[in-house]
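Following this message is one structure expressed as structure tokens.
Excluded from the complex is one protein chain; the other protein chains are retained at their positions.
Note that the chains take the letters A and B in the order they are written out, and that residue 1 is the start of every chain.
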Amino acid sequence: MSHPNEVRPYRYSLSEKLYLPLFQGMWITLRHFVKNLVRRKPEYTIEYPEERRQYSHRFRGHHILTTRPDGSLRCVACFLCATNCPAECIHIEAGEHPDVNIEKYPVVYDIDMLRCVFCGYCVDACPEDAIIMSNNYDMAFFNRAQSIVSKEDLQKPYTVDPSVLGYRPSYPEEDAMRARLREGVVDLVEEARRRHEASPEPPKAAAG
Amino acid sequence: MIGESWITTQIAALEGWAQRNSFWPLPFGTACCAIEFMGTVSSHYDMSRFGYEVVRFSPRQSDIMIVAGTITDKMAPVMKRIYDQMPDPKWVVSMGACACSGGFYRAYHVMQGIDEVIPVDVYVPGCPPTPEGLMYGILQLKEKIARSHRAQAKKEDSRGTDGDRSDAAA
Partner (left out) sequence: MAPTVTVPTPLPEKFPEGTVVEQEGMDQPTWVVQREVLKDLALELRDGPETQFDLMLDLCGTDYPERDQRFEAVYHLYSLPRGERLRLKVPVTEDVPTLPSLIDVWKACDWFEREAWDMFGLRFDGHPNLRRILTHEAFQGHPLRKDYDPARRWILTEDKIYRPHPQPPEGEDDDDIFERMTINIGPSHPAMHGTFRVVATLDGETIVASEVEIGYLHRCFEKMAETHTWQQVIPYTDRLNYCSSFINNVAYCKTVETMLGIEAPPRAVWARTILSEFSRIMDHCVANGSTLVDAGALTNFWYMFQPREEIYGLLEACSGARLTVSYGRIGGLSADLPPDFEARCRRLLEIIPPFIDDVDGLIAKNRIWLDRSVGVAAISGEEAVNWGWTGPCLRASGVGYDVRKAHPYDLYDTVDWEVPIFHGGDVHDRYRVRMAEIRQSLSIIRQLLDRGMPEGPVIVDDPHIALPSKEACYNQMESMIYHFKLIMDGIQVPPGERYSMVEGANGELGFYIVSDGGGKPYRVKVRPPCFPMMSTFSRLIEGGTVSDAVVSLGGLNVIAGELER
């Protein structure tokens, strides 16, 4: 079988030759213009920083080191996160823990935020639930030294606002939702439709 | 004499105010981050709300360079030259892991951070950063510039009064 060895370019129709469909295009932009003019709030624009996009709770943002009820780090310095990190951005130095039940703890636990590619592999690797990620993407540094975040700073976001949790190994509320789904209590498509009809604004959460 | 220094500091303040509220960014986009940069300037995030929408590809017309994406050793001289072509005052935002530090490309052809060749004012981590992240970085830069203007004004002020005193002594 041979392939076509010549091209058959598009043939203009009469109306195209006369530039008529241009008016159709102008009508489209005019429609958008008027629609945006009469709308009180811009339909699509997210007015950061006053308004924030609703990211899901799997968002891979700034890391968090979780703590035990007594306030000590859950991390046992097993180095799995550092091993699994493709960017090799985690630096750990282990030390003996005074509590005999806990073998080791990290004396130093630094993440180089500028090396990090936020792939979530450290969270996947952690066998202790000790490192999770937050929903926090507001990060900027003025120099490279500032970007090496120590274990003290990594604990902070967790205590500030637990609702900004991001990527982590298990999602209890999601599992509960799924259980209800299996029992036939909720129909997600129906629910989304209902929610959508209830609010004429395009739901930002569903849109992303 | 006092009046003159008052006028110059006011003009400087006005200039600083204008500068930090109307950056003309030069997007030096090479890779994935450039796609997020496009997202930042398009309608969902709309950078023009801050006055930063005049994206110029000519270095002669821009005052803030947003390096978005991996800079390889092959690209480095190009980036350096473009930076040199920008008129002063100029600032550099390094967007994303690759531009900041090379990211996870610890490799034979990738520059380990653009600060090897040009000075960087703000590093924005992320791979790529979200548009919000980039905006946060630029707003931080705005703050930084405002701070430096205030410091400058203070210095001018004190120098101005020093000058008056010496004049009086003379």
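Simple rule for what comes next: a contact is a pair of C-beta atoms (placed from the backbone, for glycine too) under 8 Å apart; a residue touches a chain by one contact, two chains touch by 3 or more.
The shown structure was predicted, so the numbers you read here are calculated from the model rather than taken from an experiment.
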| note | Contact with the hidden chain, among A:V76, A:I92, A:V117 or A:V149, goes to A:V117
| task | Determine and list the chain A residues touching the chain excluded from the picture. | result | 1-10, 12-13, 15-17, 19, 21-22, 24-25, 28-29, 32, 44, 55-56, 58-60, 78, 80, 83-84, 86, 117-121, 124-125, 127-129, 133, 166-167, 169-170, 174, 177-178, 181, 188-189, 191-193, 196, 202, 206-208
| note | The missing chain sits against chain B at residues 28-32, 34-36, 38-39, 42-44, 57, 69-70, 72-82, 98, 104-110, 127-128, 130
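The working rule: only the chains that are shown with their structure count from here on.
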| query | Per the centroid of Cα atoms for each chain, what is the distance between chain A and chain B, given in Å? | reply | 26
| note | Note: in the complex, chain A contacts chain B through residues 42, 44-49, 52-53, 86-89, 112-119, 137-144, 147
| said: If we count contacts the way the header does, which residues on chain B are in touch with chain A in the complex? | reply: 43-46, 49, 97, 100-104, 106, 113, 115, 121-127, 129-133, 135-137, 139-141, 144
